[in-house]
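Note that this complex is displayed minus one protein chain, with the remaining chains in position.
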Amino acid sequence: MGQQLGIVVLIDIPAAVESNSLAGNIWLVDNGGWDGSTGEGSPDLVCAIDVTDAQLDPGNAVLNWIPIGIGTIPINIPQTFFLYDDDRRALAQRPLPALHQGIFPVRIRNLVGDEVNIKHPGHLLKEAPRADPQMLLSAQGFVDPGTARFKRTGESRVAQPGDQDLVYYPDPAILRIHGEALDAGVIYPAQYGSPEMFSRGLYWSASVNPNLLGLYRYTIEIALYYSRRDADGRVVDDWVILSHDAWIKISTGAPRNGFPAVTLDLVSNDAGAQGA
Amino acid sequence: MQPINIVVLVDSIAALSKGTLSDNVHLTDDHSLSQGKGTAMLRTVCCPGQWLRWKVLAVDVQSPAVIAGIDFLPWDDVPEASGVDPDIDRYVMPRWRAWTGLVPCDTPPGRYRYRLALQMGSGGQSVIFINSPSIDVLG
Partner (left out) sequence: MARAARSAETAAKPAPKPMPAPKPGSVRQATNVMALVDVVGALGSGTLARSLFLFDNNRGAGSTGHGTGSLSTVAQQDDVVVWTTMALECEAFARLQLVEIDSAYAEYVALDAGAFSETPEVYWLATILKPLPVDGVPYRLSYRLGSADVPYRAVVESRLVPPPVAVAPPIPAQPDEPALDPSQEDAK
């Protein structure tokens, strides 16, 4: 199996939520530029997939979609980054302390046999990590967001003088992939779970049918999440689902043997049966 | 005779970063007597009349790697080297090539080195060669 194609879908979430449309607020980039993809960095990406080697080397091409919100925490940061301070301490601690008073000794052993002092666990952070108020992207815990910027005037309904507009937009999630490319049986997408600690561990991947050539369109439906304050001042989460079209182009070339003196019938993979 | 499969495993990003395949490529094959498996100095044991099949795999799933060329060196005292291939225009659509070759039946026994060129991506520095792997033809 050759190179897997990764398609990064970048979205300006505040602008998309405000205009209720992805037009002008979405860009796609893939890593197939060397193989002929066009429209890199624009909304109109055509992924080029050359399936010549599907005849030589069994294994389908694989596409992966990665949705990214511009302004969200970088995806390489693990999800433990978002914990409240006391959750972080709890993770750092070993087993739960016994609830019974006086019946169990203060020093107990955990599952692997290490002694744990419940009253003074040795694994607590010595001092709480301080959140830098300037550095809003380094939210320690869920920083209470200000109002989502719905007005182009830039005025916030809830603003403290001297505050920055702390609005939190989680990474968008792809809900569904559908369209012509699926109906024609060209790509077979599915949502997979991954141990990667971003996008809540879910991502979309598709295998490509190398037998159908041509240009096919597909539609991605993306959920954009945002937080805002309602009239009572409570923070609520909301979302909007928008869709966008992109294309894949499947082409094949003329397979040849790299050694010029050898002619090889490449329909069959059994080289031993052929002659020079 | 069974065909011999030779697998080239390459760390594309390290190879492109350093401009060399030394330490970034590992070859192995499925013949029990071959020497140097897992290194760039693979010596594939084979017989005249046997098929050899090369295949490349990139360590990173989203990095490209394609065999651009396999050329047997005309003589043995070429110094072992690896670097960016200066003349990449002679490789025509390596994407479309299969690398299955036949050791000619009249080949004298001995060691024959070959120059393996890999293309990783596109651009002037994307084709890198190494000339230390070889085949060992038995009598």
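Letters A and B name the chains as they come in the text, with residue numbers starting at 1 for each one.
Throughout what follows, contacts are C-beta pairs under 8 Å (C-beta built on N, C-alpha and C of every residue); 3 or more make two chains touch, one makes a residue touch a chain.
Note that the coordinates shown come from a computational prediction; the quantities given were computed from them, not determined experimentally.
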Touching partners, among the displayed chains, of the absent chain: A, B
Touching the absent chain when the full complex is considered, from B:50, B:63 or B:107: B:63
For chain A, the residues touching the chain missing from this view: 6, 8, 10, 12-15, 18, 24-25, 27, 29-31, 33-34, 40-42, 64, 66, 68-78, 81, 129, 134-138, 140, 142, 144, 146, 149, 152, 154-159, 161, 163-166, 173, 175, 191, 200, 202, 223, 225, 227, 229, 231-239
Residues from chain B at the interface with the omitted partner, ascending: 12-14, 16-18, 60-64, 120-126
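FYI, only the chains that are shown with their structure count from here on.
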Computed distance of Cα centres, chain B from chain A, in Å: 36
Of chain B, residues touching chain A in the complex: 1-3, 51, 53, 55, 58, 61-65, 67, 69-70, 93-102, 121-123, 126
Chain B contact footprint on chain A (complex, rising order): 2-6, 31, 33-35, 50, 52-53, 56-57, 64, 253-259, 262, 264, 266, 271-272, 276
